[in-house]
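A single protein chain has been omitted; all remaining protein chains appear in their positions.
All chains are identified by letter, namely A and B, in their written order; residue positions are counted from 1 within each chain.
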Amino acid sequence: MLTYIIRRLIGALAMLIVISMVTFGIFFVVPQWAGATPEALASRYVGRAATPETVHLIAERLGFYDPVAVQYGRFLKGIFAGAQYDYGAGVEQCPAPCFGYSFISGQPVWPDLVDRMPVTFSLAVGAAILWVLAGVSVGVLSALRRGSFFDRLSMGTALAGVSLPIFFTGMISLVVFSYGLGWTPPGGAYTPLLQNPAQWAYDLMLPWITLAFLFAATYARLTRAGMLETMGEDYIRTARAKGLREREVVVKHGLRAALTPILTLFGIDFGLLIGGAILTETTYTLPGLGQYAILAIRNQDLPQVMGVVLVAAVFVVVASLIVDLLYAVVDPRVRLS
Amino acid sequence: MTAPLDVPGSAAEAQPESVLAGVGKDIQGRSLTRIAWMRLRRDKIALGGGIVVVVLILVAIFSGPIISAFGHDPLEFHQDAIDQSTLLPKGTFGGVSGEYLLGVEPVNGRDIFSRIVAGAGISLLIGFLATMLSVVIGTVLGVVAGYFGGWVDQVIGRIMDVFLAFPLLVFAIALAGVVPDKGFGLEGNGLRIAMLIFIIGFFSWPSIGRIVRGQTLSLREREFVDAARSLGARHGYILFREVLPNLMAPILVYATLLIPTNILFEAALSFLGVGINPPTPTWGGMLSEAVRFYTLPHFVLFPGLAIFITVLAFNLFGDGLRDAFDPRAH
Partner (left out) sequence: MRRKSALAAAATAALAMALSACGGGGGTSQQQQPAQSASGNGAQPAFNASLTGVFNPSTKKGGTIKAAHSADWDSLDPADTYYGYSFNFGRLYWRTLTTYKTGPGPDGNQVVPDLAESLGTPSDDGKTWTYKIRSGLKYEDGTPITAKDVAYAVARSYDKETFPHGPSYLNELLAWPKGFKGVYKTPDMDYKSAVEATDDTTVVFHLVKPFASMDYIVQMPMTAPVPKAKDTGAKYREHVISSGPYKFETNEAGKRFALVRNDQWDASTDPNRPALPDRWEVQLNVNADDLDNQLMSGSIQLDIPGTGMQPAALGKVLPDPALKARTDNPTIQRLWFVSVIPDTKPFDNIECRKAVMWAADRVANQTAFGGPVAGGEIATNVMPPGIVGQEKFDLYQTPENKGDVNKAKQALSACGQPNGFATTMSFRSDRPREKALAEAMQQALSKVGIKLTLKGFPASSYFSDYAGNVEYVKKNGIGLATHGWGSDWPDGYGFMQAIVDSRTIRAAGNYNLSVKNAEVDKLVDQAAAELDADARAKLWVEVDKKVMEDASLLPVVWAKSLLMRGQGVTNLAYNEGQQMYDYVLLGAQ
């Protein structure tokens, strides 16, 4: 078990390095195919009507004249050993892990990321609880009452959620519940959990529900399919023959076996969501990692992009590891190797 | 799939038993496909879904004649149908009328009906083929990883992680300038469609791959796999005859739900300059355009409905298909 985890962690590190190299490479190499020069890259990060001298200074400051490999080396060194940042009036030590400073705002990236994580985490956890509860229970009920009105209705509703983009449902929900009925706070409301838990939940209620609505569909459909599959298995018959109560049969035997795909998907969804619930955060103006990611990419602000991509990658890796460990719990037949 | 035998409420569900009952004694002599077809024919809802799918495909193929019969050129502006100060369609409900069956777009007054019909081809093509591509890659790699385990699983697992965390947007935004106009014997939007199918399909396989892998992990320990193995069955046989059919349920469900995402993803990419070149209509593009005017719900409604109907039809048909082909029913 322990060796398994250690092996996985080593694999994770290798993967992070691959991802960071790929991101770095894309940023520098792909524009070069289109003929971009260091000055061209630098002129993205200056104000309008900047003189060629300014552009040259900035290209130099950002290190664009060095070979990509050298620049990447500098980036890696910053992460493991920290870096120094010249802010004009002096030099600042940027301790490891130093993801560097924004090309545009000059703000250090790492503190920003740390600062934004709780927002995204709050959003993801709350929404995940809702959609798993809703999705799985609707899925189970649908399977048990297959073909019924409830089954059809819930499936239709679920699919509507999949077909409409969240910025539509999100904006409509704000217009109706915040500005129309006044039940929920306006967009942009966020209170840290530790400051006031009740307010935290109240502020995030609408984003949670909207986000959950979109995810619940897939969970309901997968649960339904899985339940239909397992409820026909021999061991369910056996369980019933044993005289177990129906509820026990459904939950302990049926659902448990139907859970594998749900668990897998949840690992992926949740991992990616912590890396940034991009649309939800943009729609509701939540200052989380998703909002940060979209700004970074739009501005092509490499240090910010690298930071947020790597943080997201870490969550993907961790989630995938946890899911693999959980397989063994859910289905005792699965062995870890 | 086997129906739940005695679950409360299962009386309402119909298909397998009644199908078998209707077929009677002759069942022995029928092929699997034939049985499946007979079952499917009895499943009205699934058939309905299937018909809608066929209709959608026909619409996509015959979009030209349909548009000239019922609509206007999808690219043509109709500024006379637009209120020049608000830029909103004249008339009620987005300008729905005999002239414009589903109303017109704000700003330029293009016929929404024609654009939805004209967009069906590209959207379905991208939604469907990209999904197929990712399902094929995901299933093959997922089954292999789950079934063989060990280092194979390790390697494939890490590849999946890399793909899941791949900064596709960064890639797309950088790509905008280097996408050629010609290549692989295609040009213009033809090349773009092929490229989009490849990008979308190639980068969305890991989630389905992981689901398949997880299922395979538990399936390979099951009795019937053990039995096949001890009978000396080859890996290929076990994978395709024993394991794969048991994976159909989650794959079908997941795949059908991936279609709308893929349709919308094309729109997202064109926002970064690597999607279908405007003004060619696509459903995702229409929907994301419409969201800018979310105060006009009907503008969102029609492309949204087109996508919804497509997903619903694929789902209903998929369900029926799965039921009909369930290997344990014979």
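As a working rule, a contact is a pair of C-beta atoms (placed from the backbone, for glycine too) under 8 Å apart; a residue touches a chain by one contact, two chains touch by 3 or more.
Not measured: the values here are computed from a predicted model.
Considering B:46, B:173 or B:313, the position touching the chain not shown turns out to be B:173 (whole complex). From the set A:23, A:71, A:120 or A:291, the residue in touch with the chain omitted from the display is A:291, counting the whole complex.
The chain omitted from view is touched by exactly one of B:265, B:283 or B:314, namely B:265. For subunit A, the residues touching the chain absent from view are 31, 34-37, 39-55, 57-58, 60-61, 87-90, 92, 104-107, 112, 115, 161-162, 165-167, 171, 174-175, 178-179, 186-188, 214-215, 217-218, 268-269, 272-273, 275-276, 278-279, 281-285, 287, 290-295, 297-300.
As for the chain not pictured, it touches subunit B at residues 75-77, 79, 82, 84-88, 106-108, 134, 163-169, 172-173, 176-177, 181, 188, 199-200, 203-208, 254, 257-258, 261, 264-265, 267-273, 277-279, 288-289, 291-296.
Going forward, only the chains that are shown with their structure count from here on.
Put simply, subunit A touches subunit B in their complex at residues 7, 11-12, 14-15, 18-19, 22-23, 26-27, 30-31, 33-34, 36, 143-148, 155-156, 159-160, 162-165, 167-168, 171-172, 175, 217-218, 221-222, 224-226, 228-229, 231-232, 237, 240, 246, 257, 260-261, 263-265, 267-268, 271-272, 275, 297, 300, 305, 309, 312-313, 316-317, 320, 323-324, 327, 331, 333-335, 337.
Here subunit B touches subunit A in the complex through residues 1-10, 12-14, 149-150, 153-154, 157-158, 160-162, 164-167, 169-171, 173-175, 177-178, 206-207, 210-211, 213-215, 217-218, 221-222, 246, 249-250, 252-254, 257, 260-261, 264, 287-288, 291, 294-295, 297, 300, 304, 307-308, 311-312, 315, 322, 328, going by the rule given at the top.
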